[in-house]
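Here the structure is laid out as structure tokens; the discussion comes afterwards.
Only one protein chain is missing; all other protein chains are in place.
Chain nomenclature is as follows: A, B and C, assigned in order of appearance, with residue numbering initiated at 1 for each chain independently.
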Amino acid sequence: MIHLVDVTLVVTLLACAWLSLTGRDLLRSVVLFIAFGLLVSLGWARLRAPDVALAEAAVGSGLTGALLLSAFSAMERARLTTDEVGLTRARWLALGLTLGLGVSLGVVLLSLPSDHPRLSLHIQERISQSGVLNSVTAVLLNFRSYDTLLEMVVLLASLVGIWAVAPFARVWPKAPSTPILAALARLLLPLMTVVAGYLLWLGADAPGGAFQAGAVLGGMGVLWVAASLWHPPWALRMVRPLLVLGLLAFLAVAGVTMGIGKSMLEYPASQAKTLILWIETAATVSIGVTLTLLFLGGYPAPPEQS
Amino acid sequence: MSWADGISLLCILAALFFFLAGTVGLLRMPDVFTRLHALTKADNLGLGLIVLATAVQLQSWTELVKLALIWMLVMVSGATVAHLIARMALSESSDEKA
Amino acid sequence: MTAVYVAAALFLLATIAAGLIRIWRGPTRADRLLSVQLFGTAGTATLLLLSLASGEDAYRNVALVFALLAGILGVAFTRYGRVEP
Partner (left out) sequence: MSGSSSLYALAGIALFCMGLFALIAYPHSLRKILAANVAGTGVFMIFVALGYQGPERPIDPVPHALVITGIVVAVCATGLALTLAVGLGATHIAPDEEE
């Protein structure tokens, strides 16, 4: 019966994606895409990837959804939301070609050897030296920490890119906030901070970690903006150092490990857990702040100037 | 089957009823306000009963706190969002008349 | 009991699939948002049931994040998804 669950989930997922990509009404497409994100997160849970499910639940459905909606409303104001979706001859050709690609990819995939242990054995061998028990965190913050270091740069670069092209944030809501919404935001703020801290702490031994916690913090920022509780001028001065906190922590640790004669980001085994937790805490704050500013969609000048 | 399993089973069956009622209401009710009314039942009672069914299966206090938090969150944000949806629907329907 | 949990999860997935019809049909934006709210709630419930069925505790944390973010999504929708006059 569990296979029936998988089949239902996959069919619903595919239907959702197809309807979202080919429907005429763009807002409907966005809403279907959000629903798609929720379903994908259930899919990760079925594939025994709770770490991924946590990240997807926070980012894929929550943050991406809010981003798409705010961009849609900006496009709607500029009357840019009509699209033509009929199938012309060129589109039939594109459909046929992608279909062929899909079939050939499927054939290749099904011919893969079925019980190859891949990298899981190597990781199980070395997990005791990594300082943490959660193998995904061990990969992210120890075995492949270069990748994560560079990812912090990617986050920062995308934000700088946004600020370079859009001098003013687009998301200040037009309608005044209602007291009920403000009350919800004030209630959720401490709650989400606690949940983010919990996920961060959990990340060492169980599914969770910096990205998931940072994404929850980012969701909190989105709520804060949407409820009109964010006051940009002073807030920006305070949060700007936080943007680079994660990167600086990473670089500091990298410098120290090189200074004591090891290679870059090769933690001493006795200190590994402490170092990982410090880096993760700094990264969580940076990710949360970056995602919030990303949602603003421009340099957060005060609304009266824009 | 232990008594905990029995309680879980009853709760799950009742919850499924509420979810079914919510979905049928969502699909069959004539306008957005009545649909909203149908949906809030699924939100509060349906999820609440599932939470209860999960809670009787678990022994750990931290898990119980987490479950209570989930239920509370869904109730509070569900009620707020229902309020916001109703406002949005009201402004949309007045736009149409104007 | 595992069979009961899995069957209930399957049922909830079916209600989600049926909810897609309301997103597709609309007609108003509020209708579409209603379905997304149902997805959030049913998704949270499905994750709780899957956590019972598989004994994996981590799914309850996913359910917690689901419950948090579904509220935020609703707020974002009503703040940004409204019809511009």
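Quick note on the criterion: contacts are C-beta pairs under 8 Å (C-beta built on N, C-alpha and C of every residue); 3 or more make two chains touch, one makes a residue touch a chain.
What you see is a predicted model, and the numbers here were worked out from it, not measured in a lab.
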**Prompt:** When the whole complex is taken into account, which chains on show are touched by the absent chain?
**Reply:** A
**Request:** For the chain that got dropped from the picture, name the residues of chain A it touches.
**Result:** 2-3, 6-7, 10, 13-14, 17-18, 20-22, 26, 29-30, 33, 36, 40, 43-44, 46-49, 51-52, 55-56, 59-60, 63-64, 67-68, 71-72, 74-75, 78, 80-85, 90-91, 94-95, 98-99, 101-102, 105-106, 109-110, 112, 114-115, 117-120, 123-124, 135-136, 138-140, 144, 147-148, 151, 154-155, 158-159, 161-162, 165-166, 170, 209, 211-212, 214-215, 287, 290-291, 294-295, 297-298
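Going forward, only the chains that are shown with their structure count from here on.
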**Prompt:** Is the C-beta contact count larger for B-C or for A-B?
**Reply:** B-C
**Item:** Approximate Å spacing (C-alpha centroids) for the pair chain A, chain C
**Value:** 19
**Prompt:** Distance from the CA centroid of chain B to that of chain C, rounded to the nearest Å?
**Reply:** 10
**Message:** Using the touch definition from the top, which residues of chain C touch two or more other chains?
**Reply:** 19, 29, 33, 35, 57, 61, 64, 68, 70-72, 75, 81-82
**Request:** Could you check chain B for residues that touch two or more other chains and list them?
**Result:** 69, 73, 76-77, 80, 84, 87
**Prompt:** Where on chain A is chain B touching in the complex?
**Reply:** 178, 180-181, 183-184, 187-188, 191
**Prompt:** Mind pulling up the chain B residues that touch chain C in the complex?
**Reply:** 1, 5, 8-9, 12, 15-16, 19-20, 22-23, 26-27, 32, 35-36, 39, 42-43, 46-47, 50-51, 53-54, 57, 63, 66-67, 69-70, 73-74, 76-78, 80-81, 84-89, 91-93, 95
**Request:** Mind listing the chain C positions that touch chain A in their complex?
**Result:** 3, 6-7, 9-10, 13-14, 16-17, 19-20, 23-24, 26, 29, 32-33, 35-36, 39-40, 43, 46-47, 50, 53, 56-59, 61-62, 64-66, 68-73, 75-77, 79-82, 84
